[in-house]
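The structure under discussion is supplied below as structure tokens; questions concerning it will follow.
Yeah, one chain of the complex is gone here, protein chain that is, but the others are all in their spots.
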Amino acid sequence: MTILLEVEGLETCYGSSQVLFGIHLRMAAGEVATLLGRNGMGKTTTVRSLLGMTPASAGRVRFRGERIEHLAADRIARMGMAVVPEGRQIFANLTVQENLQAFAANRNASENPWSLDRVYQLFPRLAERSRNPGNRLSGGEQQMLAIGRALMTNPHLLILDEATEGLAPLIREEIWQCLAALRAQGQAILVIDKYVKRLMALADQHTLIERGQVVWQGSSAQLEAQPALWQRYIGV
Amino acid sequence: MPPPLLQVQSLVKRFGGLTATDHASFAVQSGHIHALIGPNGAGKTTLIHQLSGALVPDAGQILFAGEAVERKPMPARVQAGLVRSYQITSIFKRLTVLENIALGVQARDGSSWRFWQPARNERARYAQAAEVAERVGLAAQLQQTAGLLAHGEQRQLEVALALATRPRMLLLDEPMAGMGPDESERMLQLLLQLRNDTTILLVEHDMDAVFRLADRISTLVFGKVIATGTPEEIRRNPDVRRAYLGDEAEEAA
Amino acid sequence: ADQVKVGLLSTLSGPGAGLGTDIRDGFQLAVKHMNGKIGNLPAEVVVVDDQQNPEVAKQTAERLLKRDKVDFMTGTVFSNVMLAVGPAAFQNKTFFISPNAGPSQYAGAQCNPYFFNVSQQNDALHEAAGQTMQDKGFKRVALIAPNYPAGKDSIAGFKRFYKGEVGMETYTSLSQLDYGAEISKMRAAQVDGVYIFLPGGLGVNFIKQFVGAGLSKDVTLYAPGFSADEDVIRAVGDSMLGTFNTSQWAHDLDNAANKKFVADFQKEFGRNPSLYASQGYDAARLMDAAVRDVKGKLDDKAALRKAIEAAKFESVRGSFKFNSNHFPVQDYYLRVVSKDAQGKLTNRTVGTVFKNHQDAYVKDCKMPS
Amino acid sequence: MNTILILEQSLNGLQFGLMLFLLAAGLTLVFGIMDMINLAHGSLYMIGAYLVATFSQASGSFWLGLGLGVLATVLVGVLLEYTILRRLYHRDHLSQVMGTFAILLMSNEIVRIIWGAQPLMLNPPAALAGPVMLMDGFSYPAYRLLIIGVGLAVALLLWLLVTRTRFGMQVRAGAANREMATAMGANVRRLFTLVFALGAALCAVAGGMLGPLLAVQVGMGESILILAFVVIVIGGIGSIRGALLGALLVGLVDTAGRTLVPLLFDKAMGPEVAANAGPAVASILIYVLMAAVLFYKPQGLFPAHD
Partner (left out) sequence: MQRSVFDHRLQPRFMLPLLALLIAFPLIAQATGEDFYIGVASRVLVFGLAAASLNFILGFGGMVSFGHAAFVGLGAYTVGLLMQQGISSAWLAWPLAMLMGAVFSLLVGAISLRTQGVYFIMITLAFAQMLYYLIMSFKALGGDDGLSLPSRSDISLGLDLAQDATFYYVVLALVSTSLLLMARVLNARFGHVLQAIKENETRMQAIGFPVYRYKLVAFSLAGAFAGLAGALLANQGSFVGPGMLQWTQSGILLIMVILGGVGHLYGGLLGAAVFLLLEEVLAAYTVHWQLGLGAVLLMVVLVAPNGLLSLRRGMWSKR
């Protein structure tokens, strides 16, 4: 199995305050992984460092066989990493359709690439609102749009930070199904969310983070078998 | 039954061709936690905007404590006790947690038309703020700069800001969004603790929380209130399940 | 005194910098002609920028007066700057030889023993233009000036001598760039002549657009001398051809002083001297004559004043003497822009409009003796 | 008032408006898209006019001069962007105001050092120098017609570029949320440089085209810069459509005001008052217009983002 992403000893600081103290992670192509942990433990920071948005101060990141920890964010994105960021970050002055089209690309040359139509099929609400400016959407619609926008780049690795934040139960369900379907198509996904049960059903492997350090790594089955573990590091 | 604290009557709001609020009517009893649920884009946030005064409705009435408020500006409503929090975190990023909350306290605590006495010396106000911080679980972060808090902590501060104004009624737009399970739990405990003193209108997609908290639930679909009732009634309502809940009702039960 | 110190406060930056630069260059050329001396005393000229800002000018003038303790002030281009700095100089009893600004206040009620103007009272060129258009038998003219008091004064000056019909009288904004509307209005008003008082770039804009609109065939353009001077001709080019303008000086005036001035200015600076340059030149010559007259006793203010009033210098404009209000009594000429022998565009003097003309304000002046 | 005068004044308004548009378009792009207050925009306009004038004189052909001048201005603009302005993008508006104000001062002085304080000559191509007969008894300057034509063409092209191409979308995305656009794979730096180059080109076109009509002189950028700001604020910042509408509105209102206001005052209050108040009101009319528009629409006519 080819290694898609390999992270070793990742350390990151915001100014003078260090947040990550050596994160390691390894994902194979087609694999689904999660990052789990309480608020403020460094999940988002990990993601930002992978994407080059907050450059790491130490450690190695290898993506599709290349070292990327020193690359600019746009280079990394063009190598096929796409993110659904915390807080959505929709382009407020672009319409829904433009948000989807602006960065569309086929970066992994799959036979069934994402298109406007396919995204609209997945989220019919977006089709209805396709001419709305991005900031005139409900919170949930924005989340759908953020996911659609990331998919439109046909990434090798899709990263979702708070994948279902602000989504209604029915839509949330659709997202899980969608992620499952993507996984079935061989899409590699790194996902953060608070619905741990759903994540266990979806993902191959999990990484528990506490204060910027990896405290546990393992498969869904292993995690499920140790409720004490996730109660301690994630909560309820 | 006493008259409701908040009464929404046939409220209408249009955005161009879209009717975001479509003759919505419901009432919130004093001391209740009243949940407002509905699919994404149903118009919940739009409704909260109209209740808080950020948007002016096109038609209909909003009665708060028996008084029509739909034409009043936002600050006047806050003074009357109707206070909101934001779905997208809106705090004072350069200030510390304590100072953030102290501003909220200041809003309700006497006049701010004071031009001479240093505000920093108002110990009572900062003490009050510290209390509020403690209630929402930010006691350890009092001197932390708000902008540097983690997402979840910022959400807690978001609620604290609203709480600091000692509202009679709180309008909370997805307070749990972006919180992990145990932070969610803490927020939930906080809201439970507020119940009775403070009436709450809660918009939330976390059904677990909604069903544990709510005294009454109204469901909004396409801007219309399709059902209002107890959690049990709502859970069983086939329209609500079709439009919103799906199978989650069972799961959360 | 063992030297003469001159404060030359002029507009050397901003849109009006071209005018100030010419005055400065004219002045310094004169000093050079006098071998670096004024009235046989070594001359020191302190050149400073007034930024065309009365307030800044006032501050700078104070420095020249109080710190540098200059014996003469000069340089001022703009009337508003002049009015702001004047009082400081007068209070200090320092003679102010204005090489351009000639506000009506100082010609009339507020005339001052310490103020002399070597150019012309602000209205004079407009009066000369009015007289010319009257003489040439224009039936119906259009008048355009910016909407501020000086603009209104200019039109009033024009009308003092023009008695025909005014088909259109328009005051434009000072920041206006496009004169399309005025030109159209003028066409509709069916005038046979137009007089413009549009200082600096405004005039350049107007003339270019006026000619572009094809109006120059039916309507004759008149302007004050400074709006059709060598600098403007250079900027506008062929469109200027045939523009009539009035002036107290012209580079082709036939007198020895002028010939030397024009030739040397061209040699020194590589361009034709303008009206402003000639005025700067004359200001220096006037000082020279006066200082010589009092034999360098600059502290004897009364004698110095008399000496300046006598104005015993050879002006490049020919006849020149001071009126009782310290403004010139002089001739005014009509010039027209045309091609010279080498085919170069330049002004040609075509006649004299006024002989020994004095301004309209002198009657209000009660000059203290 | 006859029809010809009204027609002519409308064309004047249109032409003045379109000339403002050329400048306002570049300004609104840089401002709306890069969120950058660029006071040096007027300087590029001035430099453009000077360069076009110089190249025209040197080559003897207006069109060749225009082409070379625009190219050279783009070069100057890109150089400016590359060395200084890009350090200001991520800064607040106030730093941008000061930084670009400094550039404005310096360019004025540098132009003065190179070309001198006196205005420069730039004439329209001979073929367009005169008027053309549009109708019986109605001739209009050919050169102004050309400006109208160029203005309309540029407006259309720009609008297509910004709203219909992926380049336009990415640039707008980068403006709204630079970090996110980068994370989506856009090289925002390069995009901004391109936008800036485009803005500089528009400046040079405006300066070059207007040179034959206006005085090419130091400081010519400032007065027109203020007007361009008025235009983009009326139209709504960042909106090409708004800039066009705002420019036309300003052009027409200004032109009409200078013709009509004195007339109206004359009728309403008699010649005495009219002579005094008429011109005063006419000169502040566009500011009144702007204040009125912002009073009713605090975001301008076409707000691009909230």
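Chains here go by letter, A, B, C and D, matching the order in which they are written, and residues are numbered from 1 within each.
FYI, a contact is a pair of C-beta atoms (placed from the backbone, for glycine too) under 8 Å apart; a residue touches a chain by one contact, two chains touch by 3 or more.
If you're wondering where the values come from, they're calculated on a predicted model, not measured in any experiment.
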Chains still shown that are in contact with the chain withheld from the display: B, C, D
Touching residue (missing chain; options D:L14, D:I37, D:A247 or D:V261): D:I37
Residue numbers in subunit B that touch the chain omitted from display: 52, 54, 73-76, 78-79, 83-84, 86, 90-96, 99, 103-104, 106-108, 111-121, 123, 126, 143, 161-162, 164-165
Hidden partner chain, residues of subunit C it touches: 12-13, 47-49, 51, 53-55, 58-60, 62-63, 66-67, 79-80, 83-84, 86-88, 103, 105, 147-150, 152, 171, 173-174
Residue ranges of subunit D at the interface with the undisplayed chain: 31, 37, 84, 87-88, 91-95, 97-99, 101-106, 108-110, 112-113, 222, 226, 229-230, 233, 237, 276, 279-280, 283-284, 287-288, 290-291, 294-295, 298-300
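We adopt the following convention: only the chains that are shown with their structure count from here on.
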Chain at the geometric heart of the assembly (C-alpha centres): D
Remotest chain, subunit D as reference, centres from CA atoms: B
CA centroid of subunit A to CA centroid of subunit D, Å: 44
Chain centre separation in whole Å, for subunit C relative to subunit A (CA means): 75
Complete list of chain pairs which touch one another: A-B, A-D, C-D
Complex contacts: residues of subunit A adjacent to subunit B: 14, 17, 37-41, 44, 86-87, 125, 129, 136-141, 143-144, 162, 165-173, 194, 196, 234-236
In the complex with subunit D, residue positions of subunit C that touch it: 13-15, 17-18, 21, 147, 169-178, 180-182, 184-185, 187-188, 200-202, 204-205, 208-209, 211-214, 231-232, 234-239, 271
In the complex, subunit D residues that touch subunit C: 1-2, 4-5, 8-9, 11-13, 15-16, 19, 109, 112, 117-121, 123-124, 129-131, 139-141, 143-144, 212-220, 223-224, 226-227, 254-255, 258-259, 262, 275, 278-280, 282-283
